[in-house]
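Shown here: the complex without one of its protein chains, the others still in place.
For reference, chains read A, B and C in written order, and residue numbers begin at 1 within each chain.
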Amino acid sequence: MDKKLTVGIIGVGRIGKVHTLSIQHHLPQVTVKGVTDKFIEQAKEWAAVSGIETVYDTYQEMLQDPEIDAVLICSSTDTHAEIAIAAAKAGKHIFCEKPVDLSVAKVRAVIEAAESAGVSLQIGFNRRFDHNFRKVKELIDAGTIGDLHILKITSRDPAPPPIEYIDVSGGMFMDMTIHDFDMARFLTGSEVEEIYVAAASIVDPAIGAAGDVDTAVITMRFKNGAICVIDNSRKAAYGYDQRVEAFGSKGKAEISNDLPSTATWSTEDGVYSEKPLYFFLERYMDSFAEEMKQFADALINGTATPVTGIDGLIPIRMGLAAKKSVMEGRPVKLSEIEG
Amino acid sequence: MDKKLTVGIIGVGRIGKVHTLSIQHHLPQVTVKGVTDKFIEQAKEWAAVSGIETVYDTYQEMLQDPEIDAVLICSSTDTHAEIAIAAAKAGKHIFCEKPVDLSVAKVRAVIEAAESAGVSLQIGFNRRFDHNFRKVKELIDAGTIGDLHILKITSRDPAPPPIEYIDVSGGMFMDMTIHDFDMARFLTGSEVEEIYVAAASIVDPAIGAAGDVDTAVITMRFKNGAICVIDNSRKAAYGYDQRVEAFGSKGKAEISNDLPSTATWSTEDGVYSEKPLYFFLERYMDSFAEEMKQFADALINGTATPVTGIDGLIPIRMGLAAKKSVMEGRPVKLSEIEG
Amino acid sequence: MDKKLTVGIIGVGRIGKVHTLSIQHHLPQVTVKGVTDKFIEQAKEWAAVSGIETVYDTYQEMLQDPEIDAVLICSSTDTHAEIAIAAAKAGKHIFCEKPVDLSVAKVRAVIEAAESAGVSLQIGFNRRFDHNFRKVKELIDAGTIGDLHILKITSRDPAPPPIEYIDVSGGMFMDMTIHDFDMARFLTGSEVEEIYVAAASIVDPAIGAAGDVDTAVITMRFKNGAICVIDNSRKAAYGYDQRVEAFGSKGKAEISNDLPSTATWSTEDGVYSEKPLYFFLERYMDSFAEEMKQFADALINGTATPVTGIDGLIPIRMGLAAKKSVMEGRPVKLSEIEG
Partner (left out) sequence: MDKKLTVGIIGVGRIGKVHTLSIQHHLPQVTVKGVTDKFIEQAKEWAAVSGIETVYDTYQEMLQDPEIDAVLICSSTDTHAEIAIAAAKAGKHIFCEKPVDLSVAKVRAVIEAAESAGVSLQIGFNRRFDHNFRKVKELIDAGTIGDLHILKITSRDPAPPPIEYIDVSGGMFMDMTIHDFDMARFLTGSEVEEIYVAAASIVDPAIGAAGDVDTAVITMRFKNGAICVIDNSRKAAYGYDQRVEAFGSKGKAEISNDLPSTATWSTEDGVYSEKPLYFFLERYMDSFAEEMKQFADALINGTATPVTGIDGLIPIRMGLAAKKSVMEGRPVKLSEIEG
């Protein structure tokens, strides 16, 4: 491949727009040639606003364009696998948003399609590229905290999604914890053996009625001996709460939230500081740019993408194990989940 | 009772000395009349150093002294129950260090002895009186964070005890986590239903060989719906790590460690701050004084002691449940533990 | 003016490049049509890299282009006044980097030229647009801290500039403190009456030999009664240190430095955190984009620019007063400085 890369974006909802702008603002070596969307008017509107040349009526049409080197799959989760497999067959490199699919078999099919076709596949676990999480990873890798003994991940959303979203998302473990499962693998550098979940629907009983949970404490044993605990909530009144603490034989590393400013103010009534950045778009904007940059660099240089198909598959198995643990009230081994 | 209180101290190891000094320095209404110790020379030495009038050859002798209103049982754990029951029969009020005993039946016997005799019984869970933990309790009780959803307790020692100590202490859950079990009950204001533990002996294999663990993540479901997670380690390289985070429907409250000073310093090499106060004597000195003050106040005013016999009993059952969870690799209900 | 704005950039050193990218990445309503530079090869190279259409041989040529609505003057300080006056005469709106000029008379001439020509003039005091400083301004304006009594500004560079730069920059008060003088005016919302400086050249004697200082504590009385103190150093070993504390009748507001990450790590040796972001490009990148946005918005909407010519003039008089205070060892009134 030339030192230039031409991409098409499939799906121009919130995240498709973020990727468009990341590329246009930060990656002069990448061109967004065209977009498409199930709601074609949205694709046309976005193309106009952002100065994109081409609107394809369907993703199939985009895949036939020989100028397109790679596609960014930003459509709804249920369409990812079909599109990714088609893209692989068309010889396009693939960036696919998470989760790849809720079915392990389908994710496996995507991985195999990419391998058969010899195209690159990167999954959108953007938090690996965030400045805070990356620093913890560096400290672990540098041996600063020694062998990892306990990893604590706090991940809480500012507000629950609509009940309808839960129906299609696969539930909290699939749409929210999946990022934390990936982070646990990323930071431990190891694979989970067993998962135990204590969960509840105490934020909103309607979530429980819809068959999901909104609050969970998830304990995981990793092969390297580390014990990881994730705590999740669908609703943190003070905002988006994203922290980790890695504790090891020689010390600990921890990160706090990013804030709108470093200001604190003190009055007769007390001492105040800022709430965390509101939600994932504000909080992780830079990481979206960085993941896209590393995707482009990998394609241009012919090197491996930094988050592989397997990295997309395993968190789904972990999510299924977590669900099973809740259902059966016992620790579940990952080996109990096919895939 | 008069507005004065006269006490005797049984056992003048580290904690017996701390209580002596707390009383002498901060509680003018309380007199330490006498001490005793299995190693009587230690009792004599301490009496001389601290200006205590009487050394009793045995605790029985102390119990016969009609001037003694209350005893502080600071001897080794295996002697607590016997002494406490004798004290109750002698009509002395009792302050007993934790754990009361490793056997639920014996603790029950102590409680019943105190009840029969109509004497007060307070257990030495000093952390309830600490400025940081108390502030979290106040915030929870004031409704600042709404209903409690997730409680996270971090409790890590600076270094493991000698292996011999583990043999007599009942293991990590009994000598260390027991404080965290009490804190969980104190902060949730509720009782545990089920406990699941993921544990390991990765700090020192000799601990594992001695049949104990040194690292644990303990998940507990409480009757009021709160999920609590404790993480323990016998060895935090940077020192004694004592924190909690309470997360609820309206917000969160959290505490960090107390430090020797608030200093930070910045050089070409980085930004530095102080490590936590070294260990429990340094860290909790003020709380020992406060628990003794509230014990004395309760006796003098004829009100209930702030940490009761039941408060001493339940954490022991929780410890036994935790052990069982480790042995059987499954969540254990508290109701499975007799008592 | 149409809802579009076309600009030319004069001088494509470090800051000219920053402004180019800010516009291209964040301001779709603004087009950088062309650039020029005293070193014309640099202009050509930058135009190629950044996809700018036109390279003008001279700034005069740019000023003759009827498509150019506004110019950004990013050349060396000694050329600002001449270019700005020519731009005003050519009817171009002006964004001029700070300081406008070291001579009060010349700055006055620029202001008058802009007023005569009826063009807008904005001065590049970017820190007014920074998230941290802006939050302090908001807190002051909201009355949160009451009447301002004491304002403390810390402003320290990571390393001194080359001695040759000091010769042309006008010295520390003109090239560095000038930002702090502007911040003092911005936050107090008032004008200085008197300035006293205690200064030294203790970072590097060569700076003293060149007739400048490298360390200063600058006390200023403002008309509204506030007392402001700035502390400057040319060399903070730990990096770029940029903080303010505003203290008033009802409380205080303060900001700390922005950091590469929120990570802290603790080992046997101590507790560590990150040093500040390295220097002004890293630290203030977002503020450069925001000042450009507000410049464009003002032109497009026909409203006043947020940092006026007078805002460019007064800090220069403050710098001259500061110098005079150092020379004469006494407080100097601003009214002693012509202008």
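To be clear about the criterion, contacts are C-beta pairs under 8 Å (C-beta built on N, C-alpha and C of every residue); 3 or more make two chains touch, one makes a residue touch a chain.
As the structure is a prediction and not an experimental result, all values here were calculated from the model.
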>> So one chain is hidden, and I want to know which residue out of A:Ser76, A:Ser116, A:Ser273 or A:Thr303 touches that hidden chain in the complete assembly.
In response: A:Ser273
> Which of these, C:Asp231, C:Asp297 or C:Glu336, touches the one chain of the complex that we don't see?
Replying inline: C:Asp231
>> Considering the complete complex, identify which of B:Glu53, B:Asp78, B:Glu254 or B:Glu282 is in touch with the unshown chain.
In response: B:Glu254
>> Give me the chain B residues in contact with the hidden chain, please.
In response: 24-26, 28, 51, 131-132, 134-136, 139, 144-145, 250-258, 260-268, 274
>> Using the document's contact rule, name the residues of chain C that touch the chain not shown here.
In response: 146-147, 149-150, 152, 156, 194, 196, 198-200, 202-203, 215-217, 219-221, 225, 227, 229, 231, 233, 235-238, 241, 247, 249-252, 329-331
> When the complex is taken as a whole, what residues of chain A touch the one chain not shown?
Replying inline: 237-239, 266-268, 270-275
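By definition in this document, only the chains that are shown with their structure count from here on.
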> Of the other chains, whose C-alpha centre is the longest way from the centre of chain C?
Replying inline: B
> Would the interface of chain B with chain C count as same or different, where same needs over half of all numbers used to appear in both copies?
Replying inline: same
>> How many angstrom lie between the centres of chain A and chain C, each centre taken as the mean Cα position?
In response: 39
> So which bits of chain B are touching at least two other chains?
Replying inline: 237-238
